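What follows is a short report on a single structure.
Only one protein chain is missing from this complex, and each of the others stays in its spot.
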Amino acid sequence: MAALSVAPAGSRPDGASIGIPYSPLQKAAMTSIDSILRGYLSDNAAGASPQILDAVVAASAGPAAPYGNDALTAQMRAKMAAAFECDLDVFAAGTGSAANGIGLAALTRPWGSILAHADSHINNDEAGAPEFFTDGSKIVLLGGAHSKIDPDELRAAVNAGRGDVHSVQPSVLSITQVTETGSVYTINELRELTTIARDAGLRIHMDGARFTNALVALDVSPAEMTWKLGVDILSFGATKNGALTADAIVSFDPTLATELSFRHKRGGQLTSKMRFQTAQLDAYLTDDLWLENARQANAMAARLRAGIVDVAGVTVTNEPGSNILFAIFPDELSDALHDRGFGFYTDRWGPGIVRIVVSFVHQAVDIDEFVAAIRELA
Amino acid sequence: MAALSVAPAGSRPDGASIGIPYSPLQKAAMTSIDSILRGYLSDNAAGASPQILDAVVAASAGPAAPYGNDALTAQMRAKMAAAFECDLDVFAAGTGSAANGIGLAALTRPWGSILAHADSHINNDEAGAPEFFTDGSKIVLLGGAHSKIDPDELRAAVNAGRGDVHSVQPSVLSITQVTETGSVYTINELRELTTIARDAGLRIHMDGARFTNALVALDVSPAEMTWKLGVDILSFGATKNGALTADAIVSFDPTLATELSFRHKRGGQLTSKMRFQTAQLDAYLTDDLWLENARQANAMAARLRAGIVDVAGVTVTNEPGSNILFAIFPDELSDALHDRGFGFYTDRWGPGIVRIVVSFVHQAVDIDEFVAAIRELA
Amino acid sequence: MAALSVAPAGSRPDGASIGIPYSPLQKAAMTSIDSILRGYLSDNAAGASPQILDAVVAASAGPAAPYGNDALTAQMRAKMAAAFECDLDVFAAGTGSAANGIGLAALTRPWGSILAHADSHINNDEAGAPEFFTDGSKIVLLGGAHSKIDPDELRAAVNAGRGDVHSVQPSVLSITQVTETGSVYTINELRELTTIARDAGLRIHMDGARFTNALVALDVSPAEMTWKLGVDILSFGATKNGALTADAIVSFDPTLATELSFRHKRGGQLTSKMRFQTAQLDAYLTDDLWLENARQANAMAARLRAGIVDVAGVTVTNEPGSNILFAIFPDELSDALHDRGFGFYTDRWGPGIVRIVVSFVHQAVDIDEFVAAIRELA
Partner (left out) sequence: MAALSVAPAGSRPDGASIGIPYSPLQKAAMTSIDSILRGYLSDNAAGASPQILDAVVAASAGPAAPYGNDALTAQMRAKMAAAFECDLDVFAAGTGSAANGIGLAALTRPWGSILAHADSHINNDEAGAPEFFTDGSKIVLLGGAHSKIDPDELRAAVNAGRGDVHSVQPSVLSITQVTETGSVYTINELRELTTIARDAGLRIHMDGARFTNALVALDVSPAEMTWKLGVDILSFGATKNGALTADAIVSFDPTLATELSFRHKRGGQLTSKMRFQTAQLDAYLTDDLWLENARQANAMAARLRAGIVDVAGVTVTNEPGSNILFAIFPDELSDALHDRGFGFYTDRWGPGIVRIVVSFVHQAVDIDEFVAAIRELA
């Protein structure tokens, strides 16, 4: 069965014009289009929630003021403020990379540094977007188990080089919640990190591409997981959890609004028909859709984990809690599952390591089918 | 009647946190939400074509490979190639500013200069996005009547400072088609400019935010208006003519594909659920929707122009051909029309100058109502 | 006689590796090495003042703390503060382009604009260094006779687009004193411009590559020509008037010191053996050397002007006052003078236009010889 290559978007089908050979790590372990159709490759392989699609269609009725000066955008903003129990500024972004880049740029000068986990998306998966949007700030890497920043490493880093003109200046702590490997910081863990950073004068950024999955996992309020801990700017992910193309930069510091406005425009994110972006966010925040979607994804991931944790030869390696499952599968198992049409990444994080991401569209019947296949083929 | 303020997107309703006073030029001449509902403020005040909305909804059925590695994106690419009668690379962009910025960045090094008309969008309306995306290239301004570049000015500029290490190096000619004031370059006019630029070794960029309006106005093929004239990269506008949030960078030079891929990702434009972007472009290119929409807008603008050109006190100032009308209205007329709910910009381009933009949603009955109001109130 | 090509520094002698053909405008009208030895090409064709050379040699005696933490740097700073009658921060820069770029970067954010004359060095002669150092700010051009900014054009520009998120924000007024064509703003002219800018909230930058030539021409104090008029940052030129490689960024606003420190380091200007830079500035400020050198240059330029102003066929075109003379010479005259070994630019600013720059090394006998040659050959 022919391998499905994963070319950079926009490349020619044969990759000929790209001129850069693909590394084995990048080759997704998909062997047919069917494997994609089972949809465990990522939560962005899913479609959108019907409620959000309806809202997009509804937003098209009649003209509206462009560039976010429309009533729907104002309404979304009010809903976001209500959800977070505070006044805030919100800017829709087409990608998480744009949200992260623009948010970080508002929190550091170019000679500042961003402290982040070595596993973080901003470090590994954005082709240098943070460096681009911040005009060349430096990401300083920290370690820690399960992709969570080790507080002692943070303590050592927050003052490194401070006041030394030869050194970049520690300026921002960027926390990923849910982490890249699916673990979820507890509120106490978050508080320890944000306190260290705050005490040293750093700003706090949260990459919340899977923000809501963490929220429902911890069963806390949005406020408790953000500004009450000192978070200044949140990359509020919606795309992976039901939206089409809409994440958001949420700022809890009104003094950043002007800078964010200009960086958002200048960064190519101020869409003219903004209501089509904000309609997605508005519906997402309506009738607990965001929370329900995240609960479904998390519950199905837990069901999958429970179903395979005792299978001989399979080792589940990451912390439970969110919608991501990391495991070690024998190569033969992965191959056999791919042949059955179950799509998920192998080898991208190391030999034998598989990542399975469950999304809000998955139902118990899907999970049970997947579990059965794993148990049969293992 | 209370004025409707036009705040930067994301700003607080009272503008308090912005901290920058509004200039009179920026104040849109809108006096009620009704004025927006009549929709002549801009073609981005319109909603989306039903066919495009349908395509977006349909794209949500079932999972798909993320980041543009899906079948719909491949199909769209093929339709674009067919429309332009050549192989090409295409990258969806959420805004025209992003499309322009990324496209220009692929055509010049930071010490290169971009030759453009002083009226161009890249110079006036993108808050420095081209300078941001190009890592600090310089836009060198040219004049010319009706926002069209004067060939003699171009001739003088293409070699200015060439080879002088103290000077930026002329690298790109950026042509806006339709221009900012609604005029349309003829093919011969385009050829003269692109020949001058090509002969001097410059690359050619076309800002086609209203590309299709020009195409149908000239009744030429996409190929004739682009790569056959030497255009390297086109910002292909779809949003203003029926899409929701999707423009595209179209590159006719395969050697630029790798650089564009990375700049597109790094610039925050590689959406994870790319099919929701490409679905818009795909439907736009299907069954001549793009051409039909543009023909409707242009025809309605011509109908409006014909209806008011002889009104005493009203002077239509721009060239006919596209969907934009510039005119001088007495202040009393503008005010009275605003009170009737007709929305359009006044004063932004100078005292007394009004800009009326007609879009694909306008029908003859709308235009006739507008004409009647102007004739009555003038 | 073979033409002496003026290649970019570092290029191969035959220019082969540069790959960019030279434009006629760039070709300096020099026909032998002798023509350089007469030294009217620019004031940077001169060597250094003996007092400054002595100071550099003296600075080498014994070790010193690096990076400007040495006693000589502190002493220079004190002399600069005394000369300007105020506390200030000073950062040595190896070039005027670096001084301008770093100074401007401290006065504007990337989405800000810098208002400057179209003839200014930052616009024409720095290969985009301001755009580079400011992370992509935009220089907005103003006109005005004799390379002096027209106050009415400034008035129109200071508020253009203010508060409009689609527009760059007017942030800095950059004034060149002495201007590129050798004219000198009067204190009243400067005050009018700085008042307009200050009233609109802009910061003030002064490009003083020939600062001292203006100072002695106006017979005012450094304070009167800078901070008393609201200048925030001055590019203090010394190289053209007697130093080797040392200009300086002088900041009158203590709140800018931290940002300037980091931009100066990050911009590659914090020399490890800083005392060799500050020794130059220290000697320059000692015993009125800077003032004496500028007086000599200005006086000799006036002597030259007086000697040729009545020559038939020669038209002196620029304002008197500084050490630069612009004139129209018949081509035959320029050629004949070049053959005699007098070096000066022709054609760079337009056909027939010559620029003659007199420096502190020129003596009355030199000028009289030049005048005699012009009168003989005209």
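In this document, chain identifiers A, B and C correspond to the written order of the chains, with residue numbering beginning at 1 in each.
The criterion applied here is as follows: a contact is a pair of C-beta atoms (placed from the backbone, for glycine too) under 8 Å apart; a residue touches a chain by one contact, two chains touch by 3 or more.
Everything numeric in this text was worked out from a predicted model, so none of it was measured.
S.K.: Which one, C:266, C:305 or C:340, makes contact with the chain that was left out?
M.R.: C:266
S.K.: Would you indicate which residue among B:70, B:89, B:135 or B:319 is in contact with the undisplayed chain?
M.R.: Spelled out, the listed residue whose C-beta touches the missing chain is B:135.
S.K.: Which is it among C:65, C:82, C:306 or C:372 that touches the chain not included here?
M.R.: Looking across C:65, C:82, C:306 or C:372, the contact with the absent chain belongs to C:65.
S.K.: Give me the subunit A residues in contact with the hidden chain, please.
M.R.: 8-9, 18, 20-23, 25-26, 110-111, 113, 124-128, 131-132, 134-139, 141, 159-169
S.K.: State which residues belonging to subunit B touch the missing partner chain.
M.R.: Listed in rising order, the touching residues are 67, 109-111, 135-136, 165-166, 169, 259, 261-266, 270.
S.K.: Could you list which residues of subunit C touch the chain missing from the display?
M.R.: Where subunit C meets the chain not shown: residues 4, 6-13, 16-20, 30, 33, 36-39, 41-42, 44-48, 53, 56-57, 59-71, 73-74, 77, 87, 89-91, 93-99, 101-102, 126-129, 132-133, 239-240, 244-245, 254-255, 257-258, 260-262, 264-274, 276-277, 343, 361.
In this text, only the chains that are shown with their structure count from here on.
S.K.: When subunit A touches subunit C, do the two copies use mostly the same residue numbers, with over half shared, or different ones?
M.R.: Both copies touch with mostly the same residues.
S.K.: Between subunit B and subunit C, what distance separates the C-alpha centroids? Give it in angstrom.
M.R.: Those two chain centres are 41 Å apart.
S.K.: So what's the Cα centroid distance for subunit A and subunit B, whole Å?
M.R.: That gives a centre separation of 32 Å.
S.K.: Taking each chain's centre as the mean position of its Cα atoms, how many Å separate subunit A from subunit C?
M.R.: Taking the mean C-alpha position of each chain, the two centres sit 51 Å apart.
S.K.: For subunit B, what residues touch not just one other chain but two or more?
M.R.: Residues 8-9, 18, 20, 126-128, 132 of subunit B each touch two or more of the other chains.
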